[in-house]
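A short write-up of the structure that comes next.
The other protein chains are all here in position, but one chain of the complex has been omitted.
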Amino acid sequence: MTDKKKIAILGASGYTGAELMRLLALHPHVAITALAAERSAGQPVWAVYPHLAGVALPDMVKIDAIDFSKIDLVFCCLPHATTQKVIAALPANLKVIDLSADFRLKDTAAYAQWYGHEHHAPDLQKTAVYGLTEINRDAVRAARLVANPGCYPTAAQLPLIPLLRKKQIEPGDIIVDAKSGVSGAGRDAKPDYQYCEVTDGMRAYGVASHRHTPEIEQGLSEAFGKPVTINFTPHLVPMSRGILASIYVKHADGTSANGLRDTLNAAYAKEPFVHVLPAGASASTRNLRGSNHCVIGVFADRVPGRAIIISVIDNLVKGASGQAVQNMNAMFGWPETTALEQPPLFP
Amino acid sequence: MTDKKKIAILGASGYTGAELMRLLALHPHVAITALAAERSAGQPVWAVYPHLAGVALPDMVKIDAIDFSKIDLVFCCLPHATTQKVIAALPANLKVIDLSADFRLKDTAAYAQWYGHEHHAPDLQKTAVYGLTEINRDAVRAARLVANPGCYPTAAQLPLIPLLRKKQIEPGDIIVDAKSGVSGAGRDAKPDYQYCEVTDGMRAYGVASHRHTPEIEQGLSEAFGKPVTINFTPHLVPMSRGILASIYVKHADGTSANGLRDTLNAAYAKEPFVHVLPAGASASTRNLRGSNHCVIGVFADRVPGRAIIISVIDNLVKGASGQAVQNMNAMFGWPETTALEQPPLFP
Amino acid sequence: MTDKKKIAILGASGYTGAELMRLLALHPHVAITALAAERSAGQPVWAVYPHLAGVALPDMVKIDAIDFSKIDLVFCCLPHATTQKVIAALPANLKVIDLSADFRLKDTAAYAQWYGHEHHAPDLQKTAVYGLTEINRDAVRAARLVANPGCYPTAAQLPLIPLLRKKQIEPGDIIVDAKSGVSGAGRDAKPDYQYCEVTDGMRAYGVASHRHTPEIEQGLSEAFGKPVTINFTPHLVPMSRGILASIYVKHADGTSANGLRDTLNAAYAKEPFVHVLPAGASASTRNLRGSNHCVIGVFADRVPGRAIIISVIDNLVKGASGQAVQNMNAMFGWPETTALEQPPLFP
Partner (left out) sequence: MTDKKKIAILGASGYTGAELMRLLALHPHVAITALAAERSAGQPVWAVYPHLAGVALPDMVKIDAIDFSKIDLVFCCLPHATTQKVIAALPANLKVIDLSADFRLKDTAAYAQWYGHEHHAPDLQKTAVYGLTEINRDAVRAARLVANPGCYPTAAQLPLIPLLRKKQIEPGDIIVDAKSGVSGAGRDAKPDYQYCEVTDGMRAYGVASHRHTPEIEQGLSEAFGKPVTINFTPHLVPMSRGILASIYVKHADGTSANGLRDTLNAAYAKEPFVHVLPAGASASTRNLRGSNHCVIGVFADRVPGRAIIISVIDNLVKGASGQAVQNMNAMFGWPETTALEQPPLFP
């Protein structure tokens, strides 16, 4: 273990923290040496997550109890706002992958508008790299602080960015109808996410007002070179994991659904985690549970000039902890697939 | 019972047949006197549907065994194509409500194209009334043969028809992203609808090719006065009942989401089963299980000029058997709410 | 409405309160004229329970705001302990049906032991009638205060009491392995009942220590004439509603599973809500959702001298609010089935 990288997870009692532990249990080059969870400090992990009973892990402590001089990389899974203060106080040589929304928006004014308070670490923000690995790989490799993308933004941007870069779709007519499993809401007890309130039914929420909207628009605007405003409508579906984004676009004159598919195929041909399906096919979230893959299908619409893109991920893996591990692998120069090769769990 | 209307249900062993029995059990003016189910002929209903054990019902028989001279109204829940032949052979004085797709499309050429065979009763088709009750009430009241609308078409047309009639939305830019519970696929055993294949996951299906598309377009075209082509993308969600349609529209110049909502409020102000929610609200399918209601929310989009409409029903009730009972009530001159006043089941 | 009985529901914001409103919406002889819910006081019911939007109901108020001189009967759905104080303060002429555990145990010392505090109304306790309708019908009809049974106790006692009365089973060898849907845990947000913690898995809880144990033992002891101690092991199953109790008994010499079934058939032959199935059959909770029925199957075991009883109810109906309505009907001299004749919702 002497030559393994030493990892700390802050906010280990949430779902993304647990998912990091699950994935890193099979990673040959890292050792989790510190776990922080304020309310669960002093407890072993299995007391909070019995499914991890078979994994050798340190007990959870308060953040203050961690000696960060002995840590090589921190995964930060804390709530927004708290995160900014905590990361600002970490030693400057420490690599950090932040799974919160705190460093995703480059425009701190936009952050303040959507999150309701001033940004607490605007200088640090300037150094953060947005960790959509396939899109920002070189920057991620060189980064000290990676802002790991949100779940919806990952599902939406992976198919849209290559198309906008090539100006193959109209930037003013993008509709993202997204459906998410319930784990996206986190583990804290909330009335709306009790079993009896969620099972056997579905609903839209945050219509035209969800906080992932500016994050998606930021990525699309960069890709297009001009500001892009989108429709983004999330829905809650009775499943634990998974996001399915149905994206409705108008393609540019001279191209077609096939043209869009060709562009995506070319963009992701060498990527281990992004797959573009042949014409006529789309994926079920059920076939990606536990995996870091994003699967994309492209369809011609009956409405002339329009195409439909179906993009599917596991929100806790490619949409959170899996992409974080992928980014860590990139930052340390390991193959990005390390510890991410377990097939999905089905059924 | 002498003065009760005598009802037969053909295709009683499917979910829509069972749902008719559930609803009619509380109807004061009708008696179910014949039930036909080819494969279950000879069996009591409780052997096929134990939940109906407490309802007094005749045993199931083959269609040939029914004396239709003693029947006042037939609900036909048979598969398409079969239906046309069966209904064509019924006595002409018999009222008929058909829950299949067989008489919904006025253009029999369109029928042949989408269903893969010639229409078997084109003359009868000309007499059929499309039973979207709130839209075609007068015709339904006078009808001998009602084509009961499909589940998706009900959820989509109720909000869109009043808006298209008033030319408040662009007809060339309508996207219907619809999510359905699994009962919409019927009761027959199919590999894709086994529990382990469906639970805890979701997928799109029939993208840009679902047979409910021409039915929706027919209604929208009539409302607008010119042909309307739409995007319609259905999804399968792990829940028994419910449809949630997220509809993306471009509103006409000079109006707004509020204007659309006002139009819908005016159109449905006196309707017992269609409810338009105040700004900011939308419904969950979970709050409509077992009821004949359609609940509609309207939102302004962030994309200028666009609005979002969320329309929710129970696919087996307002989307099938409940609307059929509503139509029967209209045809016999009873209050439309008769036997449809049970509150939804929650949780 | 002048001649309708006036009903108040205290604790209207919980699931049993909502279920009372659903059932009473179809009751011809009562009007709900007051609803109390401390935290939701001032709100309309639909704001808390959107599925009841179509039912005409008064807004919720604090208990203090109710003029009980204008109420004929109170359903009390408050938490235990609170309940005792509230009911003790009600006018003496008011009929009360209490859905909490506060007046179920006749032995207030046992109450103190299992619930952790002294009973606050021991004198009132002496007047309470245990409302297992089929067993205590005459006492219920004459009661002023009915202690409505718990969900598990209803499922367990209905099959066991007739057998113990006839000494057909051994009192020292009764095992009740019970499985419940999640609504039994109530509507308050608790970490253990979040969707992601419950779905797609199951667990035992309260093994050999659940508070419904003394309630079941009280009923069985009365039936047998001597103290009976049982094994009672509850389990949490990912479904909204339903209890299935698998009961393992040793039958007395000279009898058999068939003999037990005959006894139950005789005991419940005229009961509208309790059904004994023929040999070889048992029920699914899925076929009872929303109904007040209890369905019982009896099987011979492979172990000589043993029998297996499967008893199924909807925990929120026969296990709570439905039985409460049944008791109200009995107390007012109406047919017990009034407002309880809606068939179950399936699928």
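Which chain is which? They are A, B and C, in the order written, and residues in each are numbered from 1.
Here is the rule we use: a residue touches a chain if its C-beta (ideal position, glycine included) is under 8 Å from a C-beta of that chain, and two chains touch if they have at least 3 such contacts.
The model shown is predicted, which means the values in this text are computed figures rather than measured ones.
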| item | value |
| --- | --- |
| Candidates C:Glu38, C:Asp59, C:Asp262 or C:Asp301 - the one touching the absent chain | C:Asp301 |
| Selected from A:Asp72, A:Asp102, A:Asp200 or A:Asp301 as touching the chain missing from the view | A:Asp200 |
| Which of B:Ser100, B:Gln168 or B:Ser240 contacts the chain that the document leaves out | B:Ser240 |
| Contact residue for the chain not shown (choose from C:Thr16, C:Asn136, C:Ser246 or C:Asn329) | C:Ser246 |
| Among C:Ile175, C:Ala189 or C:Ala252, residue touching the chain not depicted | C:Ile175 |
| Residue ranges of chain B at the interface with the undisplayed chain | 15, 182-183, 187-191, 193-200, 238-240 |
| Touching residues (missing chain, whole complex) on chain A | 15, 18, 21-22, 25-26, 49-55, 183, 199-200, 240-241, 275, 283-284, 286-291, 293, 341-347 |
| Where the missing chain touches chain C, by residue | 172-173, 175, 177, 179, 181, 196-204, 207-208, 213, 229-233, 235, 237-242, 244, 246, 248, 282-287, 289, 297, 299-304, 306, 308, 310, 347 |
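Rule of thumb we're sticking to: only the chains that are shown with their structure count from here on.
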| item | value |
| --- | --- |
| Chain copies touching (chain B, chain C) - same or different residues, decided at half shared | same |
| Rotation in the CA alignment of chain A with chain C, degrees, nearest 5 | 180 |
| Whole-Å gap separating chain A and chain B, where each centre is the average of the chain's CA atoms | 39 |
| Chain B-chain C separation of Cα centroids, rounded to whole Å | 37 |
| Multi-partner residues of chain C (each touching 2 or more other chains) | 15, 183, 199-200, 240 |
